[in-house]
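What follows is a single structure, and I will ask about it in a moment.
All protein chains of the complex are present and in place, except for one that has been dropped.
Note that the chains take the letters A, B and C in the order they are written out, and that residue 1 is the start of every chain.
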Amino acid sequence: VPESVYKLRVAYADTDQGGVVHHGTYLRYLEAARIEYMRARGIDYARFEREQGLGLVVVEANVRYKLAAHFDEVLEIHTSIPLANRAKLQFASRILRGDSVVTLAEITLACVRIREGKLVSMPAEVLALARG
Amino acid sequence: VPESVYKLRVAYADTDQGGVVHHGTYLRYLEAARIEYMRARGIDYARFEREQGLGLVVVEANVRYKLAAHFDEVLEIHTSIPLANRAKLQFASRILRGDSVVTLAEITLACVRIREGKLVSMPAEVLALARG
Amino acid sequence: VPESVYKLRVAYADTDQGGVVHHGTYLRYLEAARIEYMRARGIDYARFEREQGLGLVVVEANVRYKLAAHFDEVLEIHTSIPLANRAKLQFASRILRGDSVVTLAEITLACVRIREGKLVSMPAEVLALARG
Partner (left out) sequence: VPESVYKLRVAYADTDQGGVVHHGTYLRYLEAARIEYMRARGIDYARFEREQGLGLVVVEANVRYKLAAHFDEVLEIHTSIPLANRAKLQFASRILRGDSVVTLAEITLACVRIREGKLVSMPAEVLALARG
């Protein structure tokens, strides 16, 4: 299964007074990378939510911060899906600056019917993501 | 018409690498102050949206930044409604640190039916806010 | 003086429960557009802050929200500098979705010595931005 690469530039608003990217900001970066990962494999997530009334919600986030990132740096997020079943979908990501690992993350999603917030089985088209 | 006062403490995540509160953060502060202004006058905004399907959306924001605010400072937002009619509701706020004016803002809201995003007349209960 | 165009895609985290981009989010979009405006004209803002110890801080923000923007839409920010003098630098921006104007904004910046937060005259290289 090929990895997907998402590139971004750190915004000024993403930093905090420590002079580095705030640790919470990375969850936004990772979310944007997942959306593009899905788009590249045929799932337009906006349409997915709108047409099916389903949402992929984060049920677990494990993030290890190895290096600080700074304003205006260009980062790359390499993402793959090591695990996918009817209950959950796991994205594994490395956020890199050049060859250096800035952040490692595993984000686990479940599928819910948005209106009621009720868990449902992962749809087949989502499971297909894991096969690249 | 009496003013309403809302108190907050600046969070670490609210700052940027300039060592001050990011200018965008104040819009969140002002929004929280408006919600409490309404609650104190009998409008539970969460219920308003849910039960009436209406939303008060920002159509104009004018903010003057006079002084920087910093992490962990306690700020007070003094809010009043200088203008209210069927088309719009304007909140005027001063954000203070002690006696010093940090920020001045006028935020103008219109009322929309959320599902279609269509403008509707300001409901009577909202107009009543302006009478204190 | 030519305009600068900055393109972005609305992130999921940029929305609120009204189903649209939160009004505060636009200040981040506009900030990113200003950074790229400057980069295209020879000012690397990260280096500017680091090497000169100066910062361009927002002293006034006037934003008119004409249309709502939504998750995953592609927006274009057209930016120009209608006013530049020793005291301030004003950026005027239109945020467009296709041909529709989503937001109009004037953001006025002053120059400060970051360490003390003290106002200083706008440097010549910044004033040169206004000449394109």
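By definition in this document, a residue touches a chain if its C-beta (ideal position, glycine included) is under 8 Å from a C-beta of that chain, and two chains touch if they have at least 3 such contacts.
Note that the structure is predicted; figures quoted are calculated from it, not measured.
S.K.: Just name the one of A:Ala61, A:Leu83, A:Val101 or A:Ala128 that touches the chain not displayed here.
M.R.: A:Ala61
S.K.: When the complex is taken as a whole, what residues of chain B touch the one chain not shown?
M.R.: 11-13, 27-28, 31-32, 35, 44-46, 70-72
S.K.: Please identify, in ascending order, the residues of chain A that touch the omitted chain?
M.R.: 18-20, 23-25, 27-28, 31, 49, 55, 57-65, 68, 114, 117
S.K.: For chain C, which residues touch the unseen chain?
M.R.: These residues touch the chain not displayed: 12-13, 15-20, 22, 24, 71.
As a working rule, only the chains that are shown with their structure count from here on.
S.K.: Note whether the interface between chain A and chain B is symmetric in residue numbering, meaning over half of all numbers used appear on both sides, and answer same or different.
M.R.: same
S.K.: Chain with the smallest distance from its CA centroid to the overall CA centroid?
M.R.: Given all protein C-alpha atoms shown, the central chain works out to be C.
S.K.: In whole angstrom, what separates the CA-based centres of chain A and chain C?
M.R.: About 27 Å separates the centre of chain A from that of chain C.
S.K.: Starting from the mean Cα coordinates of chain A and chain B, work out the distance between those two points in Å.
M.R.: Going by mean C-alpha positions, chain A sits 32 Å from chain B.
S.K.: Among the residues of chain C, pick out those that touch two or more other chains and give their numbers.
M.R.: Only 27-28, 31 qualify.
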